[in-house]
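The structure's right below; bear with me while I get my questions together.
Of the protein chains in this complex, all but one are displayed in their positions.
Chain IDs A, B, C and D follow the sequence of writing; residue 1 opens each chain.
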Amino acid sequence: MDRGSIKKWLKAPGKMGQKYSFWVVYFCTGCGIIEIPPTITSRWDAERFGVIPVATPRQANLFLITGYVSVKTLRAIIRTYEQMPDPKYTVGFGSCPINGGMYWDSYNTIKHLDKYIPVDGWIAGCMPRPESIFIAVTHLWTMIDKGMATGYIKYREKYKNYRKNQEEALGKLEWPPLYPVGDKNE
Amino acid sequence: MQLITILVVSFLGAGIVYLTGKFSGRVRDISAVLVSLAVVILVGLAYNQKIYTNFYSLPFLNLSLSLRLNYLSWFFAIIVAGIGFLSILFSLEYIKDYQGVGFYYFMMLFVNAGMLGIVLSADFLSFYIFWEMMSWGTYLLISYKGGKAVAAGLKYIIMSVAGSLAMLFAIVSLYASYGTLKFSSLASLLQIASPGYILFLLLMFVVGFGVKNAIWTLHTWLPDAHAEAVSPFSAVLTGVLVRMGMYGFLLIMYSIVGLSLLHKLGYGLLNFNYILCWIGAITIVIPTFTALLQNDSKRLLAWHGIGQGGYMVLGIGVATSLGIAGGILHTLNYAVCGALLFFVVGAIEHRTGGVRDLNELGGLIKRMPVTFIAGLAGISGLIGVPLTNSFVSKWMIYKTLIMENYPFLAFAAFIGTWGTILSVYKFLHNIFLGQLPEKYKDVKEVPLTMQIPMILLSLAIILFGILPGIPLKVISGIEKSFGVEPLSTTMFGMPKEIGELNLINILAVLLVAGIVVYLIFSLSAKSRRVNQDDNYAAGLFVPRGKYQYSARFYDQAYRIIGPYLHDVVDDFYYWLVGKSKSSFQIVRQIYTGNINTYALYILLFLTLLIFVKLGWGL
Amino acid sequence: MIIKVISIIVLPLIALIIGFFFLGLSRKVIARIHRRYGPPISQPLIDVIKLINQESISHGKLFDMGVILSLAGSVILVLFIPFGGIAPLATSGDLLVIIYLMLLAPLGVALSGGEAANPNVSIGISRKMMLALGYEVPFLFSLLAVMTWYKTTSLVEVVKAQQSFLWAIFYLPLPAVAYFMILPAMLGIRPFDIVSAPQEIASGTAVEYGGRYLALTTIQHAFHIFIDIALFVNLFLGGGNLLTFFVKMLVVFLLGLFINAVFPRLRIDQAIKYCWKWPAILALVGLIIARII
Amino acid sequence: MNKLKKELKSSFKGIRTGILEDNRLAVSAPKDAVLPILSFLKNKGYEHLSLISCVDWIEEKELELVYVITSYLQKNDEYADNERLHILLKTRISRENPEFKTLVPIFKNAEPYERELHELFGINFEGNKRLTPLLLERAYKIPPFRKDFNTREYVKEKFDKISFVEEKKNERA
Partner (left out) sequence: MRELELYFGPQHLGMVGNFSITLKVEGDQILEAHANPGWLHRGFEKLMEYRTWIQNFPLVCRINVIEPDSMEMVYAMAVEKLAKIEVPERANYIRAIVLELSRLASHLFGCWAYANMLGFDTVAQWAMYHRDLILDLFEQLTGARVYHIYICPGGVRRDLPEGFKEKALNTLHTIGGCIPDYDATFFNNRLFYERAKGIGKITREEAKELGVTGQILRATGINFDIRKVEPYAVYDKVDFEIPTREDGDAYSRVWIIRDEMIQSVHTIMQCLEKIPEGEVYKRVPNPFKWNIPKGETYVRVESSRGELGLYMVSNGKDKPYRVHFRTPSYPHGLLVLEKLLKNASIADVGNIMISLYVTAPEIDR
C-alpha cells in the first residue's frame, strides 16, 4: 500500500494511478452476483482501495468475470473486453473460469476462459470470499509494479489465435476484428 | 436621385430576369445574382446621406409619392438587400429541378423590390402601395409549391388583407383630418392631436403591422406559411419580410408619434407601452414552447420566428434608449440567424429528397459537416450563447427590463430562452447527431453556391457577437433621429455607466481557457477513432438501424406542458370562419335564381327609399 | 493590471483545488453515512491522474471539441464569480452574463454526447435539458428577486451592498430557501442524479467517455460544484474574505450533502413537477415581496 | 381424494390412477384425453399449473409428458382439504416425431414451459406461437436433454480441441 509515497507518484504517475483507482466492470455470471455486493458495500468496503463499480466498459480498467461462463455469455464477455480502453486487466473469479469447475461436463459452459480472452489473475475457490478479492487486488498491484500484468499486450500481439479460438467456440461473430487479422477471408 | 435608381434597378431587374429566363436558364441565374448584387452595392453606397425626393405627384388628390433615406430606412434596406441576395444565391441549386423557375426568380426580386420600396417611402401613400405589392408577391410565392401550400397561402393572404385594411382605414382618417400624408409633416401635426385619436391611430397600425410581425393573437398564419413555402423564400420570409411589421412599429411609435406623446397615452400602468410589452412577453413564451412539440423542422423554426419577434416587440415596448436599441439590434440578429437556419433546412431537404420530419433524419454530421457548423452557429445565435450576436441584444433587453423594475417580463424572456435551448437542441440532435440511417449513407455535402450564404451568415453571427459596436453605431444614429438620447457604446461592449459587458475580455478568456484545455487534452493518452457501430449496447452488438433515440425527444415534458399549449387562437379563428360561413349561407338563400323574385326585391327597395324620404321630410 | 492577470491564473486553480476537495469530502461523508470508511479525500485526484494515462475511443471531431468547450465554459464562469476578495473579471460581465455562461457547459456535453450516437447518451441529454428547464424557473425567480432588491445586475455591487449591513438571506429568506432546494438539481447529485443514473441508462451522458474525456468531465464537475455554491454564497451570504468565504461554502455543501444521502432518485417528470411546485412558489412570493418593497 | 378419483374414472375412460403419497394423485391418460381432463380440472378449481415436465423413457422409445396441477387458495383463512391435492397428469408420446397440442388456450402460463421443452427435448407444440429459442445459443443435432445426447463426448469433441494460446515458454513477457 504505497499510496502515500509522493516519490513513487512523481516517478510513475501512470502506474500508481492504475493501481489505486481500479474502476471495475464486473460481469456477474453465476455465483458472482452474491459475493460482489458484500465487497463493495459496508462490511468489506472496496472503495477504500479506490475500487468502484462502473456502468460501461469504456470507463473501466479492471474486468472481473465472476462465475462459470456459458457460451452465450462468452460472446458478451468478448464484446465487453474489446470495448475496454487499453491498460486493462482481467481477473477470473472462482474455479469455474479456471477449468470449468463444478460444470466441467456441461455442454453449454466453456472450460478454460484463458483460451478466449487473456486473464491476468485468478481467484480459486467455489464461491471465493470477499477477502480473497482484496488479495487478488493487492497481487494485481505488485504485478502492475513489476510489469507482469500484460494481458492486454498479449491480446494485441496474439489476436489472431484468440480470434480463431473465439470463432471456433462461438461460430460467426457479428463484430469486425479489433486488430487487423489480415488473413484472406476477412 | 439615388433612391429612384435603387427602385428602378430592382423592379426592372425582376422584369429582365424573367425575360432572359425565356430562352436560357444559365443567363437567367447569373442575371438574377447580378441584379441582387447591384441592389446591395447601391444601398451600401447610400450610407449616411439624408435624401428627400418626391418623385411623382398625383393629379387628383394633390398628394405626392416621395422617398427619403435616414438611418432607420438604411438599416432595414441593407438587411433586405443582403438577405435577398443570399437567398437568390442559395436558390440557384435549390430551385433547379422545380417547374416555373423563371416565375420564382421574378417573384423573389419583385418582393425584394417591394420591401425596399416600403423602407424608402416617405409618405403613407407610397408606403401602402409597396406594402400591397409585397403582400401579394408573398402570397404567390408561398403557394408556389401547390398542394397544401395553396391553403397556407390563402390563410396568409386573408389575414394580411385584414391587416392592411385596418392600416388603410387609419391612413384615410389621417388624410381626412390633416390633408397630408408625409411622415415629417404628420409628426408635427400629431403633437396637438387628442390622445384618444392618437390611441385609435396606434391601434389600427398595431393591428396592421402586428399581422405582419406575427404578434401573439395574430400569428396563426406564420407556421403554415413557413412550413409550406420554398426554403430560400421562407428564409427571406422569416428574416426580413416579417420584420417589415417591426419597421412599421418603429415608424409609427417613435418617428411619427414620438416618445413624449407615448407616455401620455393611458394612465398609470395601463399605458400603451406596458400592454405592448406584455403582448411581446406572451409572444416569447407560448410560441417558443409550442416549437418544443413540433416534429417538422420548418414548423419548429417558424414558431421560433414568432417567439423571437416577441423579443423585438418587448425591446421596443420598454421605450428606454437601451430597450429600443436592443429591439432593433435583435431584428438584425434574428434576421441573420433565422435565414441561416432556414438555409440549413433547405440544404438538408435538397440532399435527402425533401425530408423535413425530425423523426426520420439522424447522424448527418458525418456526411454534411459544413451544414452542421452553419446549423450550430445558427442555433447558438438563436439561443444567445455569449460571443454570438443575439446575446448582446438579449442582454440589453434584460438590462432595461430589470432596471425599469419589470422583473416578471424579464422572467418571461428568460424562460423563452430556455424553451429555445430545448427545442433548438432537439432540432440539431435529430438532424445531425445520433446514428446515420442506412438510406443516407452516401449523402454528399451541398454544392458551393449553397455553402457560401451559410458560411457568410455564420461569420456575421460571430462577428456581430464579438464586435457589437458596428451595428450599434447605426442604431445610435437611428435613436438620434427618434429624439431619444442615443446610446454611447464602445466597439466591443457597454461602457461602465450602463453596465458591465466587455466582449473582448470574454473572447480572450475563452480562447486562453480553450487552448489550455486543448493542451491538457492532447497531452493525455491518445484515443482510437471508432465508427458508430462500435458502441456500448450492454454487451450485445448494436442493432443497426434501430439504435437512435429521437422520436418524442422530451417525452415527459410534452406530457406536462402539452395540454396547455393547444393553439387557442387558431381554433378561435376557425370557429369564427365556421360561424361566418353558416351566416353567409343564410344570406345566400336570397339569390333564388328566378327573375320575379329579383323584381320583387327592387320594388321593396324603392318603397323603402320613399318611406325613408317621407320620414325625413316630417 | 498585474494583480488582475495573476488573479486570472490563480482563481481557476483555487477553484479546482476546492472542487476536488469537495468531491473527495462528499465521497468520504457519504461512505461514513453508509457505515464504511470510504476512499481517501485525494481519491478524485488519483482518479484524474489514472484517467489521463488511460487510452480511450473517440467518435469524431465534435466528440472531442464538445468536452473541451464544456470545460472551457466552466473555467470562464469561475472567473466571473467573485471569490472572497478576488474578482478578476467581475467588472466585464454581470449576473446576466453568468446566467448565459452557465449554458456553455451542458451545451458542450450535449453536442459531444450526441456525436457518440448512443441512445443512452441521448436519453441522458434529454433528461438533463428537461431537468434544467425544471430548476431554471425557481433559479431565475430568486436571481430576479436579488436583482430587483438591490436594483443592480452586477454581482460585485450585490456583494458590496451586503458588506455594509445584514446579508441578503435576512431580507430575501424565501428566494434563498428556494435556491437551496434546487441546489442538488443544479449539481446533479442524489435526489436529482437522473441525468447520470447508472442503474437506468448506464451513466447517462458519460456512456462513451473513456480516459481523458472522463478526466475532463470530472474536472468540469468539480468546477461546477464550486460555481454553484460560490454563487449561492455571494448572492445570499455576502461572501467575505477568503477564509470566511470558504467556511460558508463548506457549510452550504455539507448541508446539501446530508440531504442528498437519504433520498432515492426521482423520475424526471416527478423532478420537474417538484421543481415547479414548492421552490418556484417560494421564489415567486420572494420576488413579489422584493418587487413591492 | 378418492372422491375425485371416482369422478375422473367415471367421466373419462382409458385412464389409470394411482396414489403416490398422502396428497399426490398420479393419473395417466391417452394422448387425446389430456386437454379435456385439464379443462375439467380447471373448472373444478385446480387452476394453478405448477409445471410441465418431460421424462425420456429411452428403452420404451417414448417421451412422457407430465402436467402438475394444483389449486390456489379459495378462501383466505382456512384451507379446505382439496387445496393440498396435486394431480400429476402423465401421457406418452412417441420419440421419433414428438407432436402435441399446446395448452396455452387453457393455461396461459404454459407458454414458457412448452418453449423450453421444445428446445431441450425437440417436442413440437403446434398452436404455441412463440416457439423461438429460449435458453440455448446454438442448434444441437440431438436435443440436449434427451438420454442419447452424451454431454461428456460433446464437451471432449467441442471444447477440448481448442488449443491454448501458447506463450513461448522462455519469453516471460
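Things to note:
The criterion applied here is as follows: a residue touches a chain if its C-beta (ideal position, glycine included) is under 8 Å from a C-beta of that chain, and two chains touch if they have at least 3 such contacts.
Model, not experiment: these values are computed from the prediction.
Taking every chain of the complex into account, the absent chain touches A, B, C, D.
Residue B:Pro437 is the one among B:Gly100, B:Pro369 or B:Pro437 that touches the chain not shown. Residue C:Ala261 is the one among C:Met65, C:Val156 or C:Ala261 that touches the chain missing from this view. Within the full complex, the residue among A:Gly30, A:Gly50 or A:Gly121 touching the omitted chain is A:Gly30.
Of the listed positions B:Pro369, B:Pro447 or B:Gly539, the one in contact with the omitted chain in the full complex is B:Gly539.
Where chain D meets the missing chain, the touching residues are 20-21, 23-24, 26, 47-51, 53, 55-56, 66, 68, 72-73, 76, 79, 83-84, 86, 88, 107-109, 111-113, 133-137, 144-145, 151-152. Although one chain is not displayed, chain C still touches it through residues 30, 33-36, 119-120, 123, 190-191, 193-194, 197-203, 261-268, 270. Residues of chain A that touch the chain left out of view are 25, 27-31, 33-35, 37-38, 41-44, 53-55, 57, 68, 70, 72-73, 76, 80, 102-103, 105-109, 126-127, 129.
The working rule: only the chains that are shown with their structure count from here on.
With respect to chain C, maximal separation of chain centres occurs for D (centres as means of Cα atoms).
Of all chains shown, the one whose average CA position lies nearest the global CA mean is C. Pairs A-C and A-D differ in how many C-beta pairs touch across them, and the larger number is found at A-C. The geometric centre of chain A is 39 Å away from that of chain D, both derived from CA atoms. For the pair chain B and chain C, the distance between mean C-alpha positions equals 37 Å. Here the spacing of chain C and chain D, counted between their Cα centres, is 59 Å.
Chain contacts: chain A has residues 56, 58, 86 touching two or more partner chains.
Residue positions of chain D touching 2 or more other chains: there are none.
Pairs of chains that satisfy the touch definition comprise A-B, A-C, A-D, B-C.
The part of chain D that touches chain A in the complex is made up of residues 136-138, 140, 144, 149, 151-152, 154-155, 158-165, 167, 173. Per the touch definition, chain A reaches chain D in the complex via residues 70-72, 75, 104-108, 110-112, 114-115, 118, 150, 153-154, 158, 161-162, 165, 168-169, 171. Chain B contributes residues 525, 533-534, 536, 539-541 to its touches with chain A in the complex.
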